[in-house]
Structure formats: C-alpha cells, structure tokens
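The structure's right below; bear with me while I get my questions together.
Only a single protein chain was left out; the remaining protein chains are all shown in position.
Moving on, here comes subunit A:
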Amino acid sequence: MIRALALIFCLFALPLAAEEVVAGLSRDEVAITANFDGSDILIYGAVKRDAPAAEAPMEVIITVSGPSQPVSVRKKDKRVGIWVNTELVEVDKAPSFYAVASSGDLRQVLTRTEDLRHRISIPRAIRSVGAPSNVANAGEFTEALIRIRTAKNLYQRLDNAVKLYDQTLFSTTIDLPANLVEGPYNTRIFLVRDGMVVDDYSTVINVNKVGLERWIYDLAHEQPLIYGLLSLFIAIAAGWVASAVFRYVRF
C-alpha cells in the first residue's frame, strides 16, 4: 500500500519538478520567390519551471531538418588509367537540410545514447540501414555525404550558437541557404541536463514556392505536355523576335 502510494506520489512529483520549453519562431513560413536568396530564422524561447533550477547547468540544443530523401553516394576509383565511378552506397534517408545548434560543445552536452535515441547530431540524423556487402568501407560514404553537404552549407553544426541567459531564456539564428528543397522543415528544441534530454518541443517551418515559381512547378508536374509545348513556343517565339529585331539593327 505504502509502495503504491509512493509510486503515485512519484508520478505526480515528476511533472512538478520537470522543466518545459516554451518557444517561438520569427517566422513559421518561408516563401521561395523568384529572387529568393536564403533566409534567416530566429528561434527563441524560455524554460518554464515550477521549482527552482537544479544544480547542474542546463544546455539547449536546436535542430532544423529539411525533408528527407534517399541519396546515392558514388565513389570514383582509377581503372585502366581513368577515374570511374566504382562503388555505390544507397543512403536510405538523409535530410536535404540539417542544422544543429547547441549552447555548448555538442559532444560534451549530449551523451551518445541520448543522441542515438533522439537522432540529434548530423551523423545520427542520416539513416543508413546497411551498405551492400561488396563495399568494404561503408562509413566513408556517409562521411563523404556529410562533407559534401557541409561544404554547400546544407549541413550545419553550430556549437555554442545558442545563447542561454540565466538558465531560462534562449535564442539562436538559423541561416537557411538559397538552395532549399520545398517541404516541411521540422524544428526541434531539446533541454539537456547532465547529458540527458529533460524536455523537447517540436514545430514545423513550411518552405514553399510561391507565385511564378509555384505556377511553373505545378504546370510542369501536372500538365507536362502543355508545359513542354509552352517551353518550345517560348523558344521559337524568342528566336523569331531576335531574328526580326536584328533585321533592322545593322552593324
């Protein structure tokens, strides 16, 4: 009986002592227009507590992840004097964009098990079930994927980029590059204490093409024949106009 009471007490006590994230975004929609050149998103928030903060310092990790796609990674090798694609590893799911910002050094802030459970760091955010048995060094391929996308600013590891004030208020800015893929961008905020995730919050930033970009994209996919003919019509018309204009412009 006492044991049962203690259990019930514990269940009530847990949320009481817990800390909760309250967060906001400077924008929850990104419109890709014809002159889209990247976008900054401010992510901010506070920690809601019912009790005084615990001794151990709190850390905040914020991730933004674009739509996942399968990616094929090919490796070149020298065969008969020329460089040829030889080995291929299909990565089952890799986010088209991934940024992970933290209030400290990510490796020290988070334990490996918690990273595995919540898929927070860049290598964990990529899901690769298994390479074909004929590929000797499969890890090399995921590393290459991360290296190439990091160089294009599509994968960002931003250590010490989250500003944390008085263990309560936090904010960070995520810089979305111009080469964005459309879709929902999942944004997660983790409160971490002693390497363990205490609370998490997630929301979505919608990235959409608008205006002319939207129209062209939809037409190309829904009415491909009309789109193709329209493209040809534009080409022929442009060729004719240029020819007609240049008839009168002698040089």
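Just so we're on the same page, a contact is a pair of C-beta atoms (placed from the backbone, for glycine too) under 8 Å apart; a residue touches a chain by one contact, two chains touch by 3 or more; residues count from 1.
Keep in mind that, in the parts below, contacts and distances are computed from a predicted model.
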Missing chain's UniProt protein name, "Peptide/nickel transport system ATP-binding protein", "NADPH--hemoprotein reductase", "Probable membrane transporter protein" or "L-lactate dehydrogenase complex protein LldF"? "Probable membrane transporter protein"
Write down which of A:L42, A:V84 or A:L169 is the residue touching the left-out chain. A:V84
Can you work out which residue in A:V22, A:L42, A:A56 or A:A242 touches the chain that's missing from view? A:A242
Thinking of the whole complex, not just what is shown, which of A:R27, A:K76 or A:R112 touches the missing chain? A:K76
Logged for subunit A, residues touching the omitted partner chain are 32-38, 69-78, 81-85, 88, 90, 96, 141, 144-145, 147-149, 178-182, 209, 212-214, 216-217, 220-221, 224-225, 227-232, 234-236, 238-243, 246-247, 251
